[in-house]
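The block underneath contains the structure these notes are about, expressed in structure tokens.
For this view, one protein chain was removed and the others were kept in their places.
== chain A ==
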Amino acid sequence: MSTYGTPGAGPTGPVVHDPMTLPADDNVNAYTFCVELKSGQWFLQKGKMIAYYGAIEFNGIGHGRLDRLVRTSFHSPLHASDWVVAEGSGRMLLADRAFDVNSYDLDDGNLTIRAGNLLAFQPSLALKQSIVPGFLTLIGTGKFVAASNGPVVFMEPPIRVDPQALVGWADCPSPCHHYDHGYLTGVLGGLRAMTGLGGVSGEEHQFEFVGAGTVLLQSSESLMDETATGAVPAEPGVPGGGVPGPGGHGQQPPGAPRLPGQLGDLQRRFGL
């Protein structure tokens, strides 16, 4: 038989929580995470808090006394307005549109995650923009909460990952692009590429990971909404810095890599 567990609901029906029985810094069910605050702080993305017990204050970052947080924990002031500081004592529940939510512990480590997937993190972690556009890197020791479309699966390199299924990676050297277009070569393949007959497999382009580390995959190819990671300084040599925004031709556009789709696109890319 299949397994279709109903999270949080036992055979006797839904579990009723009160402030005492709510888990501290753990998942309530697959879609909700409970954070315990003991006169501490947490950073969360705007609009991801669904309920709380106790005395918790939510403040936008970058105003008044919270100004120095930007300096100490964000390092990239330009997207700090998307974040909220929760301060006080109590328990708060985080969720994001019934996506699967998971917490991760970093112990003096680093993890790079797609910006849209990150929901909340402890201030002991430093959030930085990744060199890879659209990604954020968390460095240090602490806990963070991330959402994904379908449960997250951890994989060891070497592995090649569909760009839409990638959530993030830890301790890995930066990923590189990999192209599978073997079927577009040769006589038949050339014919295929020229006429467009037969279509494309949609799997011509992957991210390749090698070396030691962990790759985080979500179980679906539906991306979460993008969130701004903030602009990077427009200097030569900074990826994504030169031409802001996608749509720049002539070079690989920053942000999301071009999706395999149109055949003309493929031909140009493979130089056919």
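We adopt the following convention: a contact is a pair of C-beta atoms (placed from the backbone, for glycine too) under 8 Å apart; a residue touches a chain by one contact, two chains touch by 3 or more; residues count from 1.
The working rule: contacts and distances are computed from a predicted model.
Engineer: Determine which name in "Succinate dehydrogenase flavoprotein subunit", "Sarcosine oxidase subunit alpha", "AIM24 family protein" or "Carbohydrate ABC transporter permease" the UniProt entry assigns to the undisplayed chain of the complex.
Structural biologist: Hidden chain identified via UniProt as "AIM24 family protein".
Engineer: One chain isn't shown here. Among A:14, A:54 or A:151, which residue touches it?
Structural biologist: A:151
Engineer: Would you indicate which residue among A:120, A:161 or A:232 is in contact with the undisplayed chain?
Structural biologist: A:161
Engineer: Given the full complex, what residues of chain A touch the hidden partner chain?
Structural biologist: Residues 1-4, 149-151, 153, 155, 158-162, 165, 180, 182-183, 197-203, 206, 215, 217, 219-222 of chain A touch the chain that is not shown.
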